[in-house]
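Yeah, one chain of the complex is gone here, protein chain that is, but the others are all in their spots.
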Amino acid sequence: MHAIATKSPKAAPSPDRTAAARGASASLSIALAGSGGSGVMTAGTLLLDAAARAGFYGLMVRTSGPQIRGGEAAALVRLAHTPVATLDDRFDLLLAIDWQNVNRFVDEIPLSAASVIVGDPDEGAVPDVYTASGARYAPQPFKKMAKAVPGCWTNMVALGVAGALAGLPREALEAALRESWKRADEKLAANLAALRAGMDAAGGIDDVRRLSLREAPAGKRWLVSGNEAAGYGAIRGGVRFVAAYPITPATELLEWMAPALAKVGGSLLQAEDELASINMIIGASYGGVPSLTATAGPGLALMTEGIGLAVSAEVPIVVVDVMRGGPSTGIPAKSEQSDVSFAVSGLPGDAPRLVVAPTSIADCLETTQWAVHLAEALQAPVIVLSDQFMGQSRAVIDRPADVELEGRRLTAAANTPDYKRYRNTETGVSPMAIPGTPGVVYTADGLEHTEAGVPSSQSRDHRLQLDKRARKLLAYDYGERWADVEGDPDADAAVITFGSTTAAVREAVARVAAGGVRVRLLALRLLAPAQPERLAAALAGVARVLVVEQNHGAQLYRYLRSVYDLPGRAASFHRPGPLPLRPGEVAEAILAWRNP
Amino acid sequence: MSPRVRRKAPAANGGGAMPRTLTEFMAQALVMEVEAAQRYIDLADAMETHNNREVAALFRKMAAIEGKHAEQIMREMGWRETPAPPGKRVWEGFEAPETTPVDDVHYLMTPYHALELALAAEIRAERFFARLVEATTVETVRRAARELRAEEEEHVALIRAWMEKVEKPGPDWAHDPDPARYLD
Partner (left out) sequence: MNDALACAPPTPQTYKSSYKPIWCPGCGDFSVLSSVTKALAMIAVPPEKVAVVSGIGCSSRIPAYTTCYGFHGVHGRALAAATGLKVARPDLTVLVAGGDGDGYSIGGNHFLHACRRNVDLTYVVMDNHVYGMTKGQPSPTTEPDWDSKLSPGGTGVRSFHPLVIALASGANFVARAFSGDPNGTAEIIAQAIRHPGFSFIEILSPCVTFRPEQRDWKNRAHPAPVTATDDPARAARRIMTDDGFNIGVLYAGSRPPYPLGRTKVPVAVAELEAEFAL
């Protein structure tokens, strides 16, 4: 295997600070940090909200220590004029309400000499790990300022400072605060005052990159998390039954769906464990209702046998796997793309199934909707590989267009003569009898079976059913959704990736293109079954490929090599979580690969 | 005429066994200090893990003070090692009177709250000794209980004075705008 070894990211060369500060920047990255009750997550959410009101796009990633409440926490925000789906290589601004254990986040908040650190001088010195970057320090006595406004909260002062430094208009920040307010009105006044005090104080800090204000984009926009988008996509696709077992980082998807499903006439059942969840949704789907569950690695492992049952009995189900650090209990609150191997091949027997993966928070909606559609159309299990980064982060996105993609199951008409549930057809999809329909009664079975569904150990039946179950997936036309093909159509090199790394790779490709290095980008949305013809077309003229992914075992790389003939020598750039891949390191990897 | 209902006098030790000798009593008093100190240390650790350094430091101070009281008792009794702990259920409630209950803390509590807890602990201890003074029939025990009670009264006064100097918490001290986090 030709692996790219890259050095760990160095600090960016020190640019002229004033020049960097002046004028419009492509994007602005702000980290808000603090501990125990300082409310930085809330401040980060409001910052993103205000930015959205001001017409910006943005992304917010949360990170925290191991405590359930009161721990150190940071909100990592990136704002720009175009949709943001990845963090940048550096943060322009680190604003800390206090420094207690904030040094824990040093790898997640990379700074450079062009960065600015704003901290409360009464809360101690900035930790060395941050000053080592050469970033400039601007003190701001947040606590004192908050005390001067009785009844207010310190994080509002910090929000004011951060928002003003970012160049957000006052009205946007105030509106965000007002709209979010759920408590007594007197407190609101105090916090608005604190916000204003923060905004005024920001004037004393210069040399911070600001975003230029532009007109807000036309069209509806949303502020949403990947988990919520996926839940909504499932409902749009027709899901009306969910069995749920809580697991980090999928629980919010299930919690969002609980009341949403009830509203549209569906239901969610909390199960005793994942073995129950998977079997419950198989039962519900056997009954004719499109069904789904969501889990993470450890839960997916428990669902394995159930997924096999869905394959053999040809019952449509969707399992969303919000990937987290593995293996085993792993790193529950962090992201990784290390369930690929398991998703594409982790079943006993020859058990073809579908695996799809959204490429961004926005894409979580349509890809999950597509998953429901595919499951119903092909009467098979679909695994949706989302991840913690997309699932638990929030982004400002353009309202996803309505797509005509509802699950449509081929069902058997009542009293069909000589009805056989698993009848061999050209497409491989057999009409499915829904309980309650007269004249087409059958018994679904995980045992191998005849076309009529009678258990069979005959070679003829096994061969026929195996061929049928494989063919129904391979013969299907997945259309253009299978992958996003971008970049230079004349390039002879291509980068292949999937999932949340797509945005970082996309940005890296754009950067190297600006420097004259031409590369095509292939972001896969359909991982299984393989699409040899489509891939060949997408890679026409390409002499070599680089596979980029966030895991230790180069899982996608190995999988692609096993199911595709990749052109030339395939190379791999991979590293495990918990840190997200950044555009800079991917760009370096691409350059190193192009010029070894 | 209705039968006379014999009312049982409430047990002086709230149902717990009363110490029969001075040694037994001082062993109980020692356990009070030791358990109080250990509890303060555990609470300090919990506070520190949750970035509440001020209160953690205060609890450690309390632990040190209780530790000194324990040492004092050992010195007075001439004990080299701690004697065997008292038998079953000598306290009125589940725990010794000077021990701060585990669930009386909050990760956002202020030093004033911590002093309130310490004050409550000392008051409980003082009341415990006061009741014993009234109820015991053993003279040596009564004398010792009286002394310890007087000491606890001093502690109560000290803490009250301390509290005068410490900032009182505002109405929103427990406010945390951020939601709880998942972990596993």
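Read from first to last, the chains carry the letters A and B; within each, the first residue is number 1.
In the analysis below, a residue touches a chain if its C-beta (ideal position, glycine included) is under 8 Å from a C-beta of that chain, and two chains touch if they have at least 3 such contacts.
The structure displayed is predicted, hence computed values, not measured ones.
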Candidate in contact with the missing chain, chosen from A:Thr248, A:Thr368 or A:Ser430: A:Thr248
Residue touching the undisplayed chain, where the options are B:Glu95, B:Glu116 or B:Asp172: B:Glu95
Candidate in contact with the missing chain, chosen from B:Met26, B:Val105, B:Val141 or B:Val156: B:Val105
Touch criterion as defined above, residue of A:Asp128, A:Glu186, A:Glu215 or A:Glu272 at the omitted chain: A:Glu272
Per the touch definition above, residue among A:Ser27, A:Gln67, A:Asn155 or A:Ser572 touching the missing chain: A:Gln67
Those residues of subunit B which, in the complete complex, touch the missing chain: 38, 42-43, 45-50, 52, 88-89, 94-95, 101-107, 109, 179-184
Interface with the unshown chain - residue positions in subunit A: 66-70, 244-248, 251, 254-255, 258-259, 262, 268, 270, 272-274, 298, 328-329
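Throughout what follows, only the chains that are shown with their structure count from here on.
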Chain centre separation (subunit A, subunit B; CA means) in Å: 51
Touching residues on subunit A, where the partner in the complex is subunit B: 35-37, 39-43, 64, 66-73, 98, 100-101, 151, 153, 155, 248-249, 251, 329, 332-333
Touching residues on subunit B, where the partner in the complex is subunit A: 49-53, 107-108, 172, 175-184
